[in-house]
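Note that this complex is displayed minus one protein chain, with the remaining chains in position.
Entry: subunit A
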C-alpha cells in the first residue's frame, strides 16, 4: 500500500513550492426505508414534517431503538472499504443546541465506531492507482432542516430528515491534490452505489463532504494547522475549495502569520472560503455514551452473512476487465465506475473483441448518453444490438464507416443493426466484379490521375479509394477496393 502517494501537484508561493495535505469526511445517507432510531420513512422530497415520528421530534419520554437494516448497511460499506469491522461499538451523544436538532444532541459514535481502518484505491486519469487510508466509518443521526427564507421574521423547521441514518466516512490525510480528492469522492460514490448503501446524489444532499486542508513546504515532515471546510456538496466544489483554501494558507504562512484552526464555509459564487467559527468558538459537544442505548454488538457470523452478499466491487471488476478483455487500465476504470454500465459493457463484450466493445461503449455510446442526458438504463441502443453491430463489422458485413451510420439509425429508431443493414441495403459489397466495375468507371473518368499514380505518385491511390467508395455509397469493402486499385493501376 502506498499511503503517501506521489504527486506532482505543487502550489507555487513566493518562498517556494508548497504541498497540500487533504483529508475528507464524507457524510453518506444510508439507503434504508426507516430512520436510524425510529420507524419513520426516509423518502426524499415529502411534504415538510410529514415523516416525523415521536422519537424524531424528541417528545418527552421517547427512546431510540437501533434500526438493524442501517447497521447492516454500515457493515456492508465497511467491508466494501476493506475495513476492520468492530463487533462492539458504542453510540454517544453529541450535545449542542440548534432549532433543527430536536433532542438537543445528535446520537453518533465517538470513541468506538462500528467500522475501523480500511482503504480506498484512486483511479487517476493517467491510469495510475493510489491508495488512500480510511480512518473510520461511524453511524449517526442527521439533523432536521432550518428554512430561513420562508417568512420575513420567522424560521421554519422541517424534521423529515431528523434522525435519518448517515455514515460518516473519514479518510486519513493522504490526498495531495484537488484531483486526488475528486478521484476519492468519485471512487467512494462508485463503491457506495455498487454496495447499494448510499445513492451518492450530492445535489440532493445524500452525500456531503467536509474537507480538511493544510499546506506544507515540499519535503517538510509533519503537518501544519488545518482548517475544515464544511458541507461542500459537489465534487467540483470540493476541488475548488481545496485550491482556494490552500492558497489562502500559503499567503498567510508566507506573510509570516499563522493559520488558525477553524471551521470555514466555501462560497462557490465568490470562489472563496470564509470563517464559520474559530477554535475558541468551537462547541464543547460533551460527548458521552448514550444511556438509552446498549453497546451495539453482533457476531462474526453476522458479518460473514453480509460479506457473502457483496457484489463484485469496482477494483476487482477492473482487474478482471483488464485480464479477460485486454482493456487498458484507464478504459477498465472508466467502465467500472457504474455497475450498470459495467454490466452493459460485459453484455456487449461477451464472446467478442473486448477492446472493440470498450471503444464502442466508451467513445460512442457514452457520448450518446451524455448528449441525451440519460443514464445507461435508458440507453436507446441495447447491449444486444450494440454487440450485433460489432459482429457485423467483424464478419465484414459492413465497414466501420457504415457501422457509424447504422449506429446513428439505431439511436434514432432503437432498431436492430442486421435489420437496418438489410432494409437499407447497406451490406458491404465484396463482389469483386462489382467493385472492379466501379474502379473501371473512376479510372476511365480520370485518366490523368491514373497516369500520375503510375508515374510514382502513389499517394493518389487514397483519392481513388475515396472515389470508389463514393461511387458504391460506401458499401464497398475498403480493403478490397485498395487491393484491386493497386492491381489495376500499378499492375
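For the reader, a short list of remarks on this structure follows.
By our rule, contacts are C-beta pairs under 8 Å (C-beta built on N, C-alpha and C of every residue); 3 or more make two chains touch, one makes a residue touch a chain; residues count from 1.
By definition in this document, contacts and distances are computed from a predicted model.
Taken from the listed names "Modular FeS cluster scaffolding protein NifU", "proton-translocating NAD(P)(+) transhydrogenase", "Glutamyl-tRNA(Gln) amidotransferase subunit A" or "ABC transporter permease", the protein name that UniProt assigns to the chain not shown is "Glutamyl-tRNA(Gln) amidotransferase subunit A". For the chain missing from the display, the contacting residue among A:26, A:40, A:57 or A:489 is A:57, taking the whole complex into account. Only one residue in the set A:126, A:149, A:284 or A:412 touches the chain that does not appear here, and it is A:284.
Per the touch definition above, the residue from A:11, A:66 or A:419 contacting the chain not shown is A:66. Across the interface with the omitted chain, subunit A contributes residues 54, 57-66, 93, 95, 97-99, 102-105, 155, 157, 284, 286-288, 291-294.
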